[in-house]
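The other protein chains are all here in position, but one chain of the complex has been omitted.
Now for subunit A:
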Amino acid sequence: MTAHEQHIAFTVGGQPHAVFASPGARLSEVLRDHLGLKSVKVGCDAGDCGACTVLVDGRQHCACLIPVAQISGCNVETLETAEPDLRSRLQKAFLAHGAAQCGICTPGVMMAAMELLQITPLPTEAQVETALSGVLCRCTGYRKIVTAVVATNRTLPDSVRPLPGASVGARLPRLDGQPKVDGSEIFGADYAPEGTLLIRAVRSPHFHADFVLGDVTAWAAARSGIVAVMTSADIAGVNAFGVIPPLADQPALAECTVRYLGEPVALVVGDAARVEALDLGDFPVTWSPRPHVLTEAEAGGAQAPQLHAHRPENTLIRGRVVSGAPQEALRASAHRVTGEFRTAYVEHAYIEPEAGVGWLEGDTLVIQACTQAPVMDRDDTARVLGLPPERVRIIPAAAGGGFGAKLDLSVQPLIGLAVLKTKRPCRMVFSRNESMRSSTKRHPGTMTATIGADEQGKITGMTFHGDFNTGSYASWGPTVATRVPVHACGPYKTPNYRATSRAIHTHGPTAGAFRGFGVPQAAICQEMLYDELAEKCALDRLEFRKRNALVDGDTTPCGQKLDAVGIKECLDALQPHWHRAGKDAASFNAGSDDRKRGVGIASCWYGCGNTALPNPSTIRLGITPAGALRLHQGATDIGQGANTVIAQIAADALGVAIHRVEIVGPDTGMTPDCGKTSASRHTFITGRAAEAAGRALRAEILRLTNLSEAAQIIVAPGEVRVTEGRSSRTVTLSDLDVDAFGYALRAEETYDPPTTALDEDGQGTPYAVYGYGAQMAEVEVDLKLGTTRVLRITAAHDLGRAINPLLAEGQIEGGIAQGLGLALMEEFIPGRTENLHDYLIPTIGDMPEVVSILVEKPDPEGPMGAKGLGEHVLIPTAPAILNAIRHASGARITNPPALPHRVLAALRERS
C-alpha cells in the first residue's frame, strides 16, 4: 500500500498550486497527471536520461527522482511554465539551429539550458556541455543543441522565408518544430481520455520456458480495481504478427511457450492507480524453464534447442549474391586479406519507451501510439484482433525516436485487445525495462570475409559470410539477410563476388530493423579489411579507396549498372582533410608517448527503399474552397524531417510559398499510404509522390487558367491567382465543385521505385536509387588505459540534392552519434543491460566536432535529384573510428564496441 494522500503546496512558475497526492509520488507523475504539465517526459524513471528535467528553485533536477513531499514550499519550473523571455529566445535558437529532432528530450534539454543561461547568459561550449550533461539525446548528436544554447543570448536568428517555388535547398527550420520546443507535442504517453484504464503485461522471467496459467479469475477477483485479465485465449484473430506477413510468427500473447526474456503472457487491465500498484510477481503462472541459446554460434546447429518447428537448425532465412568467379579471382590475387569480426546486440535507446492509447469510435478501434509504420500497424493489428482493417484506425502519436524498432508492433495489439474486451479507453506505457526487453535490436553478427587485390591495388574479388543472430521471432531478419549480401562489398568495384548470410533464431531479443539493416555491421568487416589490404598494396588508405570506388557505368555484384554514383566525389572531398589530419596526428604523436592520435576512413553506399520489393507512397494535395492548401502527408516523421522535406518538395513542384502548406496526418483515416519510415525511403519515394502531386495540381491550375508553365501561382483565401508576365487570372474556388475529400482542387499521385526481383544468385535491380558517403575519424587513444576519444569526424555525403541542408546536417550528426556508440560503448547483453546506466549511449561529452560536407550528384530518379540519407550517415562511422584506433595505436578491434579493456587486450596481442 502507499501512504495516504496529502495536500502539498508549492509554486509552479511562480503560481501557487496545491496537489492532493501520495507524498512519495514521483514529482514527474504529479506534474503530468495532476497539473497536466506534459512537457515533463518520462524516459527511464531512474535519473539516467534526464528527459524529466525541471528546475526546482532554479536548479535542474530529474523530476522522476523527487518524492513530491520534498517540493513543499519550493518553486518548480517546467518548459510550459518557465521564464517566458529567455524561453522564447531559446525556442527560436533551437528551431533556427535544428536542435530538436524527435523532440522527446527537448524539454529536458531546454530546462537544463535554462538553469545555465539564467546564471551564465553567454556560456562557452564547455559550460553548455557540463550543464546539459545529464540529458540524453538519441537523435541529434548534440552538436546543434550546443550551438543553439551558445547562440541563445548572442544572436537573433534570421527567419528563413524562401520565395515561392524555391524552398528546396533552403536551411528551413522544421515546419513541425514549434510543438517540440514548447512542450505541447503529443507523444504516445501524453494523451488519454478521461477514465482511461491502464494495461500492464505479465512477462516471462525466463529466456525459454513452457508455462501453464493458474486460476486467473480468482487472482483478479481477490484484487480491487481489475476490470479484465486477458490471455492468448482472448485473441479472436491470428495470434501471430510480423512485418513480413508470410513469416509472421510473433504471438501478441504467448500461448504455452515463451521464447525470450520478457515475452508477454497476459494483460491486466483496470483502474490506473490500482493496476499500477499491483505486484504482478504473484500472477498465477507456473513456469517450466527449458534450455536456451543466446548466440548465433550456439543456436545454429541441429542439436541446439529449436525455436520454431518449421525452421530447422534455427535458420530463418539465407541470403546470397554471387557474380564472377570469386574463388579463382582470390587465388590469383597478388594480395589477400582475411578476417573475422563479431558485433553485439545494439539497442535503439530512443528516449521514449513505447506507449499509446486506444478507444472506440462507433465500431472503429482507434489506436494512437508511437510508430514508424501506421498502415502496417493497422493491417497487422486488425489481423491479430480478427477485425477487417477498415475497422482499425491508427493515429501515429509523435514518435520520441524510432530508428527502426518502432516499425514493429509493440503496444498496438495489446491495447486493441483491452479496448475490445472492456469497451473502454485503455492505455499502455512501457517502462524502460519493458521497452528494452521487448523491443527489437540491431542484429549481432559473426562475419568472415576475404578480399583480394592485384598489383595495382585494384580489387579482384571478395567472399563474405555473415551469421546474424535474429533473436526469437522473424521481424526484419529477412531484410537484413538480403540487404547485407547486396551491400557487403561497399561502394567499390568488385568484379568477382560471393556474399552469403544466414539469419539464426536464438532466445535473445528479436533482432529487427536498426538504421542500416545489417549494413553497418558488414561495413565494419569490409572497411577494416580494406585498411589491411591497402597496407599490403603499399597504398595510402584513401588512395586505395579512390582507386576502387564505383563510378558511373560500373556494374554492381547484383549486375545492376549504376549512374549518379557519388562515392568518388565524397572521397575527393575528404582528401584535403585527410592530408591535414595525417599531419596533425604525426606531429602530435612525435611529442606524446602515452597518448597517440590516428586517422581512419570508411565509406558507405546504401540502396533507398525496400530491397527488390514494391514500396509505393501516395501523396494527396488539395485546395479547399476557402483556399487552404493541404498536404496529406502519410510519411511518419520520427524526427528525421519528413514533414518538412516532403512539404518543401510539394510546395516547389506546385510553385507556391512553403509557408502556405498545411500538413495533414499521418493518420490512416486521413492520409493515403506512404509506407513506412525505413530504408531511407521517404525523401526519395514519398518525395517523388509529392513532386508528382505538386506538378499535377499545378498542371490542373494552369489548365484552368490557360497559362503556361512559366506562370506564378498564389493560393489565397477563396481563390488561386495565377500570373504570367502581365497576364493574371483568378480561379474562384467557390465556383468549383467540392470533391469527396472536401477539396475544390486536388491531385493524388503514387510513386513506386522501379526495381526487379533478385534471382537465386542475387542478380537484378534491388534498388532504383543509392546514396553514398565517406567519413574520416580523428581519434586519440590512451595507450595505458585503452580509452579512446574521438576528436573530430569529417563526413562527406552524396545526397543527390540537399532538399534541406539544415536537416541533412542533423541526420549526419545524429547518425554519427549512433555510429560512435556502436564503435566505442554500446553492447546490449540480454538479461543484464535493460536500463540506461548499464547500457551506455553517447552523452553530450562524447560527441566530437562534426564537419559535414554535402555532396550533390543528382540522381535522375530522385525528386529534384535527391537521394536518401538517413541510414547512410551511420554506416561509415564505426569502421572509420575503428580504423583510426588501429592507425593510432595498432590495436585491431574485431569485436566492437572498443571498450577500454578490449583496446588494451588488442594492444597486448600486437606487442
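FYI, contacts are C-beta pairs under 8 Å (C-beta built on N, C-alpha and C of every residue); 3 or more make two chains touch, one makes a residue touch a chain; residues count from 1.
The definition used in the following text is that contacts and distances are computed from a predicted model.
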item	value
Protein name (UniProt record) of the chain left out of view, among "FAD binding domain-containing protein", "Putative spermidine/putrescine transport system permease protein", "Biotin-independent malonate decarboxylase subunit gamma" or "Osmotically inducible protein C"	"FAD binding domain-containing protein"
Sole residue of A:Ser133, A:Thr286, A:Thr338 or A:Thr364 that reaches the chain not shown, by the stated touch rule	A:Ser133
Contact partner of the left-out chain, one of A:Ala99, A:Ile844 or A:Leu869	A:Ile844
Where the missing chain touches subunit A, by residue	1-4, 22-26, 29, 45-48, 50, 53, 56, 59-62, 64-67, 69-70, 112, 115, 130-131, 133-136, 276-277, 431, 433, 784-787, 824-825, 827, 829, 832-833, 835, 837-838, 840, 842-846, 899-901, 904-905
